[in-house]
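Taking it in order: structure first as structure tokens, then the write-up.
Note that one protein chain of the assembly has been removed; the remaining protein chains are unaltered in position.
Take a look at chain A:
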Amino acid sequence: MSDSAITTVSAGWATVAAGLLGLLAIAAAMLDGVLRTRAAGARSLGLSVPVGEVARLLRQRRRTTVAADRLLWRIGGAGLLVMALMIITVVPLDRWTLVDLDVGVVWFNAMDVLAWAFVWLTGWGANSAHSLVGGYRFLAHGLGYELPLMFALVAPAVAASSLNVGAVAAAQDDLWFVVWMPVAFLAYCLGAVAIAVWGPFSPALGADIAGGVTAELSGVDRLLFVGGRYAVLAAGAAFAVPMFLGGGAGPLLPGWAWVLVKTAAVLGVFVWLRRRLPAVRPDLFMEFGWVVLLPAVLVQDLIVAVIAVGSG
């Protein structure tokens, strides 16, 4: 529980952190490419799918729409990437962190809420019915996943009696939080997948509405949005490590390597789940979120609080 174990590194290391996030995002895109190629039954491995897609988008001409709200559209499209970078500022790489914020858990929460703004703004800005429908689908999902996500983050914070991410990681020396608060972990994972508009939460980008939020995105704008989704997915996976998976704890390897291995593992599962889970309909999920998920997470919080009070 010693906060002094965390060293705040100088601001220059932010580029390294951003690079690591970029590598994780690229790895996720490659894994998705492999899975997509395999699902299509093609002979090639598919590792180069993201490379080809990036090259294509960089050369593509920008599509314009009539009376687009360009300012808000661009802010929304670039926002997800910024959001992912802001999230990882408080995620410690074992002993090192960029910002040792005393309310890091709330910081993550504030940043993940930005997805509401950015995804909706991307849908709004194009002045296109399909993309606006996509934006509202995301908000409908948001009304279902956000509160369970918030209360899922409460559980580790209560158990560690700290909102500092490093302190939460340090509090799991003997037992990882994922073991005795599995419901909170699952709700967190659901939220982390949702803020990346990924997998079951992709109806906002659905083919039935011509790509939804991304319907009118082209060229660099689409690259930023799609890349931002991978980055947010990677950041969500990285934040799960100090919150639920014991931070840098593990045998043989040094702590920073364990953080990266665990992050990559969680990220891999997130990417893999994309083709394993059905899309959840926004209208149906809303009730599920409030009637099933939220009470389940609240009961989890209660159990954790009782244990924390009992053992403290």
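Note that in this section contacts are C-beta pairs under 8 Å (C-beta built on N, C-alpha and C of every residue); 3 or more make two chains touch, one makes a residue touch a chain; residues count from 1.
The rule is short, and it goes like this: contacts and distances are computed from a predicted model.
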Which protein name, taken from UniProt, belongs to the chain you can't see among "FMN-binding protein", "NADH-quinone oxidoreductase subunit J", "Drug:proton antiporter" or "Xanthine dehydrogenase family protein subunit M"? "NADH-quinone oxidoreductase subunit J"
Contact partner of the left-out chain, one of A:Val9, A:Val34, A:Val103 or A:Val220: A:Val103
Selected residue (touches chain absent from view) among A:Val9, A:Ile26, A:Val54 or A:Val113: A:Val113
Looking beyond the chains shown, say which of A:Ala5, A:Leu284 or A:Leu302 touches the absent one. A:Leu284
Note that chain A touches the absent chain at residues 69, 71-72, 101-103, 106-107, 109-110, 113-114, 116-117, 120-121, 124, 132, 136, 139, 142-143, 146, 163, 281, 283-288, 291-292
